[in-house]
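Working notes for the structure below.
With one protein chain held back, the other chains of the complex are shown just where they sit.
Going by the order they are written in, the chains are A, B and C; count residues from 1 in each one.
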Amino acid sequence: MTEISTAENTQPEARQLGGVLLKVDDISVSFGEVRALIGVSFDIREREILSIIGPNGAGKTTMLNLLNGVYSPDSGTIVFKGETRQRMRPHESASLGIARTFQNVALFRGMSTLDNIMTGRNLKMSHNIFTQGLYWGPARRQEIEQRAFVEQIIDFLEIEAIRRVPVGRLPYGLQKRVELGRALAAEPTLLLLDEPMAGMNTEEKEDMCRFIFDLNEEFGTTVALIEHDMGVVMDISDRVVVLDYGRKIADGSPDEVRASQAVIDAYLGVSHDET
Amino acid sequence: MKVLAAIFIDPFVEMVQFPVFFAEVITGGIIVGLMYALVALGFVLIFKASGVFNFAQGVMVLFAALTLAGLMDNGVPIWLAFILTIGAMILLAFAIERMVLRPLINQPEIILFMATIGLTFFLQGFGEMIWGGNIRKLDIGIPQRPFEVGGMLLNQFDLVAASTAAILVLVLALLFTKTPIGRALRAVADDHQAALSVGISLKYIWVIVWSVAGIVALIAGIMWGSRSGVQFSLSLVALKALPVLILGGLTSMPGAIVGGLIIGVGEKLAEVYWGPLLGGGIEAWFAYVVAVIFLLFRPQGLFGERIIERV
Amino acid sequence: MFYREAGQFKTSYIQDQRLFSIVQDRWFIAAFTLFAFVVVPIFASDYWLQAILIPFLVYAVAAIGLNLLTGYCGQLSLGTGGFMAVGAYSSYKMTTAFPDLNIILIFLISGLFAAAVGIVFGLPSLRIKGFYLAVATLASQFFLIWLFNRVEWFYNYSPSGTIFAPPRTVFGVMVTGPASTPEVRYLVSLTFVAVLAVVAKNLVRGNLGRTWMAIRDMDVAAEVIGIRPLRTKLSAFAISSYFCGVSGSMLLFLWLGSVETIVFDINVSFLVLFMIIVGGLGSILGSLIGAAFITMLPIILTNIPGLLNIPLNVELAKHIELMIFGGIIILFLIVEPLGLARLWQIGKEKLRIWPFPH
Partner (left out) sequence: MSGGQNIAISGDTIPELLIERGKAQPHRSAIREKDFGIWQSWTWEQVCAEVRAFACGLSEMGLARGDKVAILGDNRPRLYWAMAAVQSMGGVPVPVYQDAIADEVSYVLSHAEIRFAVLENQEQVDKVLSVRENSPALEGLIYTDPRGMRNYKMPFLHGFEDVVERGRKHDAAQANFFDGEVAKGKGSDLAIILYTSGTTGRPKGVMLSYDNIVITARNANRVENVREDEEVLAYLPMAWVGDHIFSYAQALIAGFTVSCPESSDTLMLDLRELGPTFFFAPPRVFENILTTVVVRMEDASALKRWMFTYFMEVARRSGTNILEGKPVPLGDRLLYAMGKVLVYGPLRNTLGFTRLRRAYTAGEAIGPETFNFYRSLGINLKQLYGQTEASVYVTIQPDNEVKLETVGKAAPDCEIKIADNGEVLYRSPGVFLGYYQNDDATAETKTADGWVHTGDAGVIDEDGHLKIIDRAKDVGRLANGTLFAPKYLENKLKFLPAIREAVAFGDGSDYATAMINIDIDAVGNWAERQGISYTNYIDLADHDKVYELVAGGIRDINANLAKDPNLAGSAIRRFLILHKELDADDGELTRTRKVRRGFIAERYGTLVDALYSNATSVTVEAAVVFEDGRKGKVKADLKIRNVDGPVVAEPLRKAG
């Protein structure tokens, strides 16, 4: 990965993390009898890479769904960019600058890679039906501008070759990459990644790590991600939040978390796919 | 002012002034409602078990009635005609499974839906090609004699129809809950993979369901047919069953019944008491509008299962 | 085989995103347009124009409209006929109220009425999906037809309940009414189709179209990237209905000349739905092909027995026609759910990489 290869001949500046970007305060949510999250609190700081880990069914995905408004908490608040909110629609959170990818790829299968990522720009585009119908003036201009922007993302993710391919035909690894591209297209301040490396081979994982690093570096995007591969997590995270059965059991730097007894127990307690 | 009165006051005044007539209207509504329910049941059965929204149900009603009537007109004794028709419906079920459902397995449900629309056209053409397009009388000897209860006129036929519907529902309910087939059906409805894994053959299930739906259609056909003759318009009854269906919830048999009653009664009341204001004929759409407005508040219908989005 | 794409490279996004980016395609389109506008009106008989081409064009507009809603935005609608009726009746009312208003303009405005109605009946789509919505659209179908039947105002209290296309001229040329020639009406219809098809194509390849497809393909994901479901669906309903409305006006003024509500009944809705199934869901070209196919089919079917001189009574023919219709729909859904447009596309690809198979 980038950092490693250049380590010996550069002085990489110490990563300075900004203030709190998003604050989760005593969040609880339940579906029927199932209590998915119980009084969870933590915060995400500007320009950091935060990992949320935990055994299956610990409520990780539910947490992401809360963060971008797919679900609403039963109690507790989420403060984003200083403004508190109880409930909001996903598209509102999108316009506030939260983007995300899904555990099992949620691309628009009927469209090409290019169109998928273009769709990610929809918030940046006008909806004037008349100019679009004539493909004239502003509409055409914005199509061109946005295309230019999207092409930079395509270049960034190194997917030039599959630009025109319907995403349905792409191998899993590439689909994940395209989905990341779609999320990036919104120029989010906070990027939520739900198991970005699930089901990838080592090489694909390395690529994905590189991209996450680079986008965090180049665009200063804050990243909160769920990941099972502990190697990866410990490698790329500035901080780690550990959930278990809906409760937060640890929160801190990779080393601190690795040391935490609670975490060790939790992971010994479960015997499956972790790392 | 006048208008408002006509809408909000006069009808109710009328109801109170002529309770017997009101009662008649209500019963009339109930009867019709039950008939709707009969058709709707066919939909529910198929949807529950195969996830297919069978637009062709209405035409199956017509087809069944046509076959029965056709046979009887050609001098086949009623009991034989009845059995033969049932046979025909089962045959039809096989054919549909083989030629439509199986090739389209794992297709998006909307595609299957459109396929049943195609099926609608096909069956109508087919039925009328065999039995001809003209109106047929269907008389299976249900007494039509009117009689009076507490001052209001009732028709034996209606009672028979009502009870048949009720019985049918009961039987189906039992079939679904008590018999192993029924449980299998439910399993399939919940999750095809699971069903397959427990060794239930989808094919087998579908044939059964469509056969049962066919028989239900036959009953409905008999009822409607002996009431208003067997003709193309019969298949339009199905269209009327649709609002009943979404009102009750696509997957709920009780829903179909209750929905039927609501629509039946509501429609009659509206037609009788408010229709004149609007120039009559409002039952053409009343049911739909009621259903739609209702859906806005309860998208999954009265008894339908809640649709939860997984992300 | 006929493609020579080597050297047709793009140095700007404008070039890259133009409607027909391959030179050979542009030639083909140009030639075809020329043929349709010049050759056809000269040589086609009145029967062809009146019984085949004009109906085809009228339905083509409706098919495009429905395809925008169903094929691109994934909202199944069975209310097409109703929306067409809105177009027909509103334009009738307008032109009888303001005889001097240019008829073309009236067509375009009538679409707006349909769009408004479309929005109203699209509202349920916020809460209900799939079949529930399909049924809800049936409500519009029945309600609207009933409305135009009952409220005499809509047909100016004419005892027959029929509405007539009054004679109207454009640039001194008689385009509607009994006195108008089929050629003229064909050309007007053709112009409408050409323009509206391009408009539709532009919409679907632009931002709006992408948001529609996003909703169609995965509405949850769509909302997560900032697409507002209601606004998007309603825009689809509105625009779709607009097309249907214009198609309705065309049907009255450019094709039949006089109609009753029966013309717009549920069967029209099915007919148009079949057109897009056969032609190809999610394809403008498909809408056109489908419209052509479905309008031709009955004519072909009724002529075949004649050609093979098999005596066939009318009624039987009608029944067989129904069966074949249904059969074809099922066949297409099984064999090629993406319709004729897909086949066309595959053929084109093959030509582009000829002689290689892939």
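In this text, a contact is a pair of C-beta atoms (placed from the backbone, for glycine too) under 8 Å apart; a residue touches a chain by one contact, two chains touch by 3 or more.
Quantities reported herein were computed from a predicted structural model and do not represent experimental measurements.
Enquirer: Taking the complete complex into account, tell me which visible chains touch the one left out.
Expert: Displayed chains contacted by the hidden chain, ordered by label: A, C.
Enquirer: With the full complex in mind, choose from C:Lys10, C:Arg26, C:Arg231 or C:Lys348 the residue touching the hidden chain.
Expert: C:Lys10
Enquirer: Looking at the whole complex, which of A:Asn56, A:Ser126 or A:Gln152 touches the chain that is not displayed?
Expert: A:Gln152
Enquirer: Of C:Met1, C:Ile42, C:Ala179 or C:Leu307, which residue touches the hidden chain?
Expert: C:Met1
Enquirer: What residues on chain C make contact with the chain left out of this view?
Expert: So the residues of chain C touching the unseen chain are 1, 3-13, 15-16, 353-358.
Enquirer: On chain A, what residues meet the omitted chain?
Expert: On the chain A side, contact with the omitted chain comes from 2-3, 5-6, 9-13, 147-148, 151-152, 154-156, 160-161, 163, 214, 217-218.
Methods note: only the chains that are shown with their structure count from here on.
Enquirer: Where centres are the averaged C-alpha coordinates, which chain has the largest centre distance to chain B?
Expert: A
Enquirer: Distance between chain B and chain C based on Cα centroids, please, to the nearest Å.
Expert: Each chain's C-alpha centroid was found; their separation is 32 Å.
Enquirer: Give, as an integer number of Å, the spacing between the C-alpha centres of chain B and chain A.
Expert: 49
Enquirer: Quick one: chain A and chain C, Cα centre-to-centre, how many Å?
Expert: Distance between chain centres: 42 Å.
Enquirer: Spell out, as numbers or ranges, the residues of chain B touching 2 or more other chains.
Expert: Touching at least two other chains: 309, 311.
Enquirer: Taking each residue of chain C in turn, which ones touch at least two of the other chains?
Expert: 220
Enquirer: Which positions of chain A touch chain C when the two form their complex?
Expert: 68, 70, 89-91, 94-95, 99-100, 102, 106-111, 115, 118-123, 125-127, 129, 132-135, 139-140, 142-144, 146-148, 182-183, 186
Enquirer: Which chain C residues qualify as touching chain B in the complex?
Expert: 74, 76, 123-124, 127-132, 134-136, 138-139, 142-143, 145-146, 149-151, 220, 266, 270, 273-274, 277, 315-316, 318-330, 333-334, 337
Enquirer: In their shared complex, at which residues does chain B touch chain C?
Expert: Going through chain B, the ones touching chain C are 53, 99-100, 103-104, 107, 109-111, 113-115, 117-126, 128-129, 132-133, 239, 242-243, 245-246, 250, 278-282, 284-285, 288-289, 291-292, 295-296, 299, 301, 307, 309, 311.
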